[in-house]
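Pasting a structure here, questions to come.
The complex is shown incomplete by one protein chain, all other protein chains being positioned as in the whole.
Going by the order they are written in, the chains are A and B; count residues from 1 in each one.
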């Protein structure tokens, strides 16, 4: 029963909320503002979940995630304006371009461990940002790229806020589902072994370097998708949106939500996007408040809002189940 | 004879490097004991500069008094920072928690949260603009050395950095407190078992590191005549990079790498446009890490 609740009911409820309750509420209020905030939450949720794969599941501190988000946004926007390729081309192209770039930069750097890895990703992120800002001939530099064409699906323009919301929500849900399957599988377990002890994992026959390159690339792919969604929902991208601060913001989301937990990443994203909006009323103090809320939440929940159960208790529970009831296939992975 | 142009660029690059080094010393010291990135170090630097500014506008004391007052203030800041952002997360001292990534990352976040609060607070209190400083206090009077021009601040900052580095090396290698700092840095649990007061050692380290951070802040603030709430951001990143390049455990290594970083940026401006100079610094870092995955001066210490 509890397995059913955790495995099926909760995701169903979440989907119900995202696809029925929220749009119903939004449509009732009829405000573009709420749609905009909801879309931002969705895009950042995808970004946070894609970072969760690298930093949460595989335990690699990634300080340059926003750069791949930026690459995705730029590819989508540039394909749209320069090549006149629409959303259906731009979306996958954005993901693939970000993934390809991640793959190339990952090849030499993924042997690094711990803080060396973190600072390498920081450097990669800063370099990509520098290129976006200064390679005027291609990225238009600080002028940014304006994307006049809206979203068109199979010749039908998607214009109304609710339709765009559903499109974004659908794509984000699909991506998060894929990421969820990835991190809750044998593959995800391999990633966790990397987090817990990479030398041990290596000794057990896990190809850690290859695994790191793969997970870095996959994560960049989804960051690129998030970037394309941002480009198409905003209509204008400029390099300032993809700097170090954005990387840190996304990192803060997954830590506040609970490192290693996928739902935590989503909740963290919702919290850190909604909080500054909710606090608009307090005026100039609002960002101080955001910092204080972050601090307090970390102070009282050092593992985050929905931290993953510690490895030890999981093992204990796993053994307990194996010894107790008949082992079933469903016990594989971390549900 | 070398073109004086290159000598001048070399001098400028070196002075940049010394500024990064000043910041990197404290940063590396703090990283050493806790193995966590202290995101608030840049804010300690900024707050140190603002404290000096307030002191100058209120009492106009001599330069050395300002410097020492800020150093003392920095030590207090380090104490407070440790209390607020790091101590609460050391309440579990069993091995599992000490090794837990989640715990380590939560201190990373708490220091980030503190830094956000401090920076936003300063912006509300003082505004985001550069503060006006009395010109007498600026340490930027030119000194001509043949074809090369440096300023008084270069000499002062170099001297302070050298004293800090020397003093710290003496402290770490020759005194009891230094011994306990090194012990905690090598193995916190082991240090605890042999009877070292780890809490006190960590607090001391924070006080020392933050003292240097705050001192760097006021010196650089007076050097450029630019004190503003976001001033700690770029030096903070550069200090972080220098520390990792130097191999985490080595303070002289971090200093050397900070100098290299400054030099590479200064010289890069000659050959490429200055807005691309960051590329050189970060590219340099990546190349270093590819060939020296433990940093240039990293001892083969236990993995963190």
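Following the convention adopted for this analysis, a contact is a pair of C-beta atoms (placed from the backbone, for glycine too) under 8 Å apart; a residue touches a chain by one contact, two chains touch by 3 or more.
By definition in this document, contacts and distances are computed from a predicted model.
Missing chain, UniProt protein name, picked from "Ca-activated chloride channel family protein", "Cytochrome c", "MoxR family ATPase" or "Amino acid ABC transporter substrate-binding protein": "Amino acid ABC transporter substrate-binding protein".
For the chain missing from the display, the contacting residue among B:149, B:169 or B:187 is B:149, taking the whole complex into account. The omitted chain makes contact with just one of the residues B:88, B:225 or B:283: B:225.
Across the interface with the omitted chain, chain B contributes residues 5, 8-9, 12-13, 16, 57, 120, 123-133, 135, 140, 142, 144, 149, 151, 220, 224-226, 228-231, 234, 265-266, 269-270, 273-275, 277.
Remark: the residues of chain A touching the chain excluded from display are 31-33, 35-37, 40, 133-134, 136, 141-144, 146, 230, 234-236, 238, 240-241, 276-277, 280, 283-284, 286-287.
Note that only the chains that are shown with their structure count from here on.
Between the Cα centres of chain A and chain B there is a gap of 32 Å.
Within the complex formed with chain B, the residues of chain A that make contact are 59, 61, 108-109, 111-116, 118-120, 122-124, 126-127, 130-131, 133-134, 195, 199, 244, 248, 252, 255-256, 258-260, 284-285, 287-288, 290-292, 294-295, 298-299, 302-304, 307-308, 310, 312. Listing the residues of chain B that touch chain A in their complex gives 37, 85, 88-89, 96, 100-103, 105-106, 108-110, 112-114, 116-117, 120-121, 124, 237, 240-241, 244-245, 248, 273, 275-276, 278-279, 282-283, 285-286, 289-290, 293-295, 303-304.
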